[in-house]
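Left out: one protein chain. Kept in place: all the others.
A, B and C are the chain letters, set down in written order, and residue numbers restart from 1 in every chain.
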Amino acid sequence: MQLLQGILERLDAGEVVIGDGGFVFALEKRGYVKAGPWTPEAAAEHPEAVRQLHREFLRAGANVMQTFTFYASDDKLENRGNGQQINEAACDLAREVAEEGDALVAGGVSQTPSFLSCKSENDVKQIFKKQLDVFVQKNVDFLIAEYFEHVEEAEWAVQVLKSTGKPVAATLCIGPEGDLNGISPGECAVRLVKAGAQIVGVNCHFDPEMCVKTVRMMKEGVEKAGLKAHYMSQPLAYHTPDCNRQGFIDLPEFPFIEMLHYHNKKTFKSLEPRILSRWDMQKYARERGFLPAGSDKHGLWGAELKMHTKPWVRARARRDYWEKLKPASGRPYCPAFSMPDSWGVTKGHADLMQQKEATTQDQLKELFTKADQSH
Amino acid sequence: MQLLQGILERLDAGEVVIGDGGFVFALEKRGYVKAGPWTPEAAAEHPEAVRQLHREFLRAGANVMQTFTFYASDDKLENRGNGQQINEAACDLAREVAEEGDALVAGGVSQTPSFLSCKSENDVKQIFKKQLDVFVQKNVDFLIAEYFEHVEEAEWAVQVLKSTGKPVAATLCIGPEGDLNGISPGECAVRLVKAGAQIVGVNCHFDPEMCVKTVRMMKEGVEKAGLKAHYMSQPLAYHTPDCNRQGFIDLPEFPFIEMLHYHNKKTFKSLEPRILSRWDMQKYARERGFLPAGSDKHGLWGAELKMHTKPWVRARARRDYWEKLKPASGRPYCPAFSMPDSWGVTKGHADLMQQKEATTQDQLKELFTKADQSH
Amino acid sequence: MQLLQGILERLDAGEVVIGDGGFVFALEKRGYVKAGPWTPEAAAEHPEAVRQLHREFLRAGANVMQTFTFYASDDKLENRGNGQQINEAACDLAREVAEEGDALVAGGVSQTPSFLSCKSENDVKQIFKKQLDVFVQKNVDFLIAEYFEHVEEAEWAVQVLKSTGKPVAATLCIGPEGDLNGISPGECAVRLVKAGAQIVGVNCHFDPEMCVKTVRMMKEGVEKAGLKAHYMSQPLAYHTPDCNRQGFIDLPEFPFIEMLHYHNKKTFKSLEPRILSRWDMQKYARERGFLPAGSDKHGLWGAELKMHTKPWVRARARRDYWEKLKPASGRPYCPAFSMPDSWGVTKGHADLMQQKEATTQDQLKELFTKADQSH
Partner (left out) sequence: MQLLQGILERLDAGEVVIGDGGFVFALEKRGYVKAGPWTPEAAAEHPEAVRQLHREFLRAGANVMQTFTFYASDDKLENRGNGQQINEAACDLAREVAEEGDALVAGGVSQTPSFLSCKSENDVKQIFKKQLDVFVQKNVDFLIAEYFEHVEEAEWAVQVLKSTGKPVAATLCIGPEGDLNGISPGECAVRLVKAGAQIVGVNCHFDPEMCVKTVRMMKEGVEKAGLKAHYMSQPLAYHTPDCNRQGFIDLPEFPFIEMLHYHNKKTFKSLEPRILSRWDMQKYARERGFLPAGSDKHGLWGAELKMHTKPWVRARARRDYWEKLKPASGRPYCPAFSMPDSWGVTKGHADLMQQKEATTQDQLKELFTKADQSH
């Protein structure tokens, strides 16, 4: 196996580096993550499920195994398992699979309830610091601060991660309208670079088209400020043409997606109709000039269909067929667009204050009203 | 753990027994199966991926682990790995996971190229017999003959499986219009019961609503003939209101679905918009009075959302919200319905003759023409 | 001008005779008819509007001017103008325009509140007789009994019209499921022919495809009974794939359509998205081998577009362009199908009893409940 290079060397060399991701949604769907808290205790509880998902991404061509430590800060995990243990298990799983291929391990931190509850900069940084200690001890290859709705909190995270001397990437879950305080993508990017991030970008509140548009705005901002950076994008695989600033979180369909165990009446699949079509994905993806392990099962443009039993299906083994296809929804009673809610709620809002307990009936009732009003 | 009962004892006692299934589509999506041949060599090549999928079904409440032996007959596997080895590995994986819970192991056979190529009844039965030898040696708990488009071939399969003395289930991939020769669901069911099947039903060419309708027709036929049987249904999780007799195979979108590794430009997701919504699934599913392991991650009616960060998402933790939701497709350029192809092709047709090699350019060209004409 | 032949001579000669129609909807849209009562007092109040609509149909190729006497029976007109006067004015307008071209005049009667209120056969026949006296005095060329939901009432109407010795046509507003009592199209047609109708068919509760299907069922019934008849169809120009027995009346969108005067906030256009596309209409229409007056403004297949300013619009002057076009709705928040109400209400039901007065608030309230329950 070739000598493993670091993330910055690869990017400087112009390589297209591919991440993994979507772990909480993929594992919620497989029955290992709770849709409400979205915390990664599965790393400790069900390592085999997390390991297998890492493997699928590796086979799919991912060059980076990100530790499954989303929302794994102590203030978020409360009552949901031992933070230290979860973060350690996640690092071990990522490294184990990374070594099966030419992949790097990235330790990830994300936004905290403490910030939304207006804790001090120092308190919030302590939270990041605690996760970071594990990443350092497990010697991850680089660090990612991801899924921040307020650039201010992302800057604090970058400053903490930076202290390790490891490469730092930072992504906000924002679109062209900017962060929840209305700070533009360009300005957000500049602040992240100044905080010390070598890679900046966006993740997972919008579809690829909107993410690319947002990253382009970031790039323009950074260059206009005379700074330099690498860029990354980790879009949703859902169409979000009807989303506002809050992204798919504001869609009435959020957050449930298909799970395998529908027989006991608890699947939720509302976002499914939006999953990107192959062609939309094509427009987003970039060629790398070689194919990953998983490709032994997937010929280009459906070439493997040439082995199908049905002649008319074999006839679909051609590029123009799949390029021109407009897939039907099979849903005659459903519309193309939803009306997103329009919640401006941001840091410090009473509703966002940290709360261990589940919402009470009274709180719920009050929220129904607000939710209904928002339509 | 309670004493394990056999499939017939459970059904006679009125238990709702839940199968697993959808392995070829789920594993194609995860990068372990080829969409054209749809063969299960992954059982030998990537046991960890097959084992993990079995586990997800077990956690989801499945009472049956079906051996991943779809299309694993020697005449279908040609050049795609050792049949003996694949069938043995599939049995071992199913048993291993079954023993982690209260589950039975079912050995499965499906339709053969030999039948479509008009081989003799004896030749076709030899094909089934070969797989059966492995199931007997591995001592599976019962047998399933599934995915037959011609009831005649299914009868042959049942007759072979029957010889073992194990319980036999048989499902056709047909809808209300009957099998490819136009034999009605009622008559098909009667012929399968007479051939020796104790459980009859349908699988995976139509959505739950159409499958339930078809099974009801089967039940009426069986009862009118003064016979007795148990019934099973393994529907698609795709909406198929626009399908004709051939089922979703005739949809222009067939067969590609989402995979995880889109970064190298080879995902196909055309069927995705059709995935059943939770509410459609609700209408199909039946209560069992208890919940499976996976439920520790999924509260009823989105109860876990009470722990979500966003207040308006917490407000969605209620039954009527999800019952009333009509999920949007996010696809303003796509219609609700497709025009299915209308191929009457059935057993013996030149296009269906067994062929080891991939379709040639000339054959392909000829097929384009036919396919285009069919629109 | 050629010698004018009667309707039966024309049909016997194999001519495709084209009617006019849709007057209440077209004139409601133009501001001359009330959507609730749907009565034709405009014939007396605004003759110029009725005359102009007749002219447009004549120019469009209609061979028959039907008197604008829909719902013009005395029991329906109560408080809405003098029946005698309205029926006379309608006859004069139809004749005036008919004489501008090669057209016949048909006097029309339709279903009565008296029937729904269970008045005696004799009472109901007296109602028809009263309108008939005007038609005889004005010497219309033939008679049409149209828009009956119960074949029984239609038979009574035919028997009355028959007494004049003029040719009689009879159409029910039913689909393949038959009349509101579930009497099949075939049996309905037989009963109408036996009552004396020489022309039988359907009108205006379903789209062309469903109307043609229903008329075919009528034809089969009549021929199986060894009888003879001519057939007619006056379909809606709305798509009704989602309708049940009651037709478009049960659609949530019924009955409002576009009007010209939206500036004072009173337009209702809910049925508009359903208006038939040119291509659907093509499939329904039949060639006659010549073109009507209006054709001087409309070349075949958009030929006149060759004179358009924009080159890309001129490029649309070709048949295959319009044949292949799938027109977009421009309505991203609207679905393809509606859920029809399912009211079984028929003759004699308390809600259908004759009532001069507008629905009271209490009645309305009670109806909201029923309506909401029906969803």
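Definition applied: a contact is a pair of C-beta atoms (placed from the backbone, for glycine too) under 8 Å apart; a residue touches a chain by one contact, two chains touch by 3 or more.
Computed from a predicted model, the values in this text were never measured in an experiment.
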{"item": "Contact residue for the chain not shown (choose from C:Asp123, C:Glu152 or C:Asp341)", "value": "C:Asp341"}
{"item": "Hidden-chain contact residue, picked from the options C:Leu11, C:Ala103, C:Ala197 or C:Leu271", "value": "C:Leu271"}
{"item": "Absent chain, residues of subunit C that touch it", "value": "18, 22, 26, 28, 30-38, 48-49, 52, 55-57, 59-62, 113, 116, 237-242, 249-256, 258-278, 281-282, 284-288, 291-292, 294-295, 297-298, 300, 302, 304-318, 322, 325-338, 341, 343, 345, 351-352, 358-359, 363-364, 367-368, 370-371, 374"}
{"item": "Touching residues (missing chain, whole complex) on subunit B", "value": "242, 331-339"}
{"item": "Absent-chain interface as seen on subunit A, which is shown", "value": "326, 332, 335-337"}
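Quick note on the criterion: only the chains that are shown with their structure count from here on.
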{"item": "Most central chain, Cα average position", "value": "B"}
{"item": "Centre-to-centre distance between subunit C and subunit B (centres being mean Cα positions), rounded to whole Å", "value": "49"}
{"item": "Whole-Å gap between the CA centroids of subunit A and subunit C", "value": "57"}
{"item": "Multi-partner residues of subunit A (at least 2 other chains)", "value": "242, 331-338"}
